[in-house]
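Read through the structure below, which is laid out as structure tokens, and then see the notes.
Note that one protein chain of the assembly has been removed; the remaining protein chains are unaltered in position.
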Amino acid sequence: MQVRVRLFARAREAYGRPDDVLDLSAPATPADCYDLLAGRSPALSRLRPSLLVAVNEEYAAWSDALRDGDEVAFIPPVSGG
Amino acid sequence: MQVRVRLFARAREAYGRPDDVLDLSAPATPADCYDLLAGRSPALSRLRPSLLVAVNEEYAAWSDALRDGDEVAFIPPVSGG
Amino acid sequence: MTGVETRIYVAVGEQPLDMAGIAARVAHPGAGSIATFAGTVRDNHAGKPVAYLEYEAYGPMASRTLSRIAEEAATTWELLGVAVEHRVGRLEIGETSVGLAIASAHRGESFAALRFMIDELKDRVPIWKRETGPDGSFWIEGPELIKAAPADNDPS
Partner (left out) sequence: MTGVETRIYVAVGEQPLDMAGIAARVAHPGAGSIATFAGTVRDNHAGKPVAYLEYEAYGPMASRTLSRIAEEAATTWELLGVAVEHRVGRLEIGETSVGLAIASAHRGESFAALRFMIDELKDRVPIWKRETGPDGSFWIEGPELIKAAPADNDPS
């Protein structure tokens, strides 16, 4: 299965790019996606405690089951307004 | 002594005019002014329980001592905003 | 007293209110929050249709009382700017009778001061409204509607 990952703000800066496409074997979770990205980026791996995750534009759990085509986003502490 | 009295909203409507000038013998109070006006207007006399009074644009007591040239205003319940 | 100089603007008059202009009066480079309130004329009151309102003020005392309320707010919260205007005369449905704008570094102050000022305004400022609808004209005194004279062309 294939999922699109998106990174924002400090997570984007740490990973060095705003998005990526990951090939994963099912079953897979947002935590699996994150582990793949963090393995490529020590800077990103340090952010884990502060990140939330969203699947298809909704806040989700790190252990939710992903489906082919899902969009997974890593969300640092927000600071809008 | 002479004072100017001003009436607003329902009090103005009851008295039939927005202001008047009263000649009073000292010592005089806003209550004395009101009694003079109410004697000329039964409609105004009925409003007494709901009225506040101001002297020279400040809320005042009915028993405050007036001075020559003061402006005394009778203030129905306010409804600005 | 707080450590911030607060710019205060107060007006009572017949000209239509311009909320953008009122908000512009409180603009400040240190402001992170501008909160505004516009009181607008509703087409109904207590379940009955309203055709228009007439506002009457004891002008100088209204301005003086508004200034005092603004100063009280500026003493209580760190405010950068306060602007308040109240309109008098005849107002049609949808028109703005009162406009307030408050600027502060953080939103908590401007929200609290905005609420305080409109509550105090309604409680203390010598301004009155008369409502006209199909059943005639009424003075609004708190929750009460009090029948007014049928024609009143002298709101001084």
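Letters A, B and C mark the chains as written, and numbering starts fresh at 1 in each.
As a convention for this text, a contact is a pair of C-beta atoms (placed from the backbone, for glycine too) under 8 Å apart; a residue touches a chain by one contact, two chains touch by 3 or more.
These numbers were taken from a predicted model, which means no experiment stands behind them.
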item: Partners of the unshown chain among those that are drawn; value: A, C
item: From C:Arg25, C:Arg68, C:Arg90 or C:Arg115, residue that would touch the chain that is not displayed; value: C:Arg115
item: Interface with the undisplayed chain - residues on chain C; value: 19-20, 23, 27, 29-44, 93-94, 103, 105, 107, 111, 114-115, 118
item: In chain A, positions touching the absent partner; value: 6, 8-10, 12-13, 17-19, 50, 54, 57-59, 73, 75-81
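As a convention for this text, only the chains that are shown with their structure count from here on.
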item: Separation of mean Cα positions, chain C and chain A [Å, integer]; value: 50
item: Sites on chain A at which at least two other chains make contact; value: none
item: Overlap residues in chain C, where contacts from two or more other chains coincide; value: none
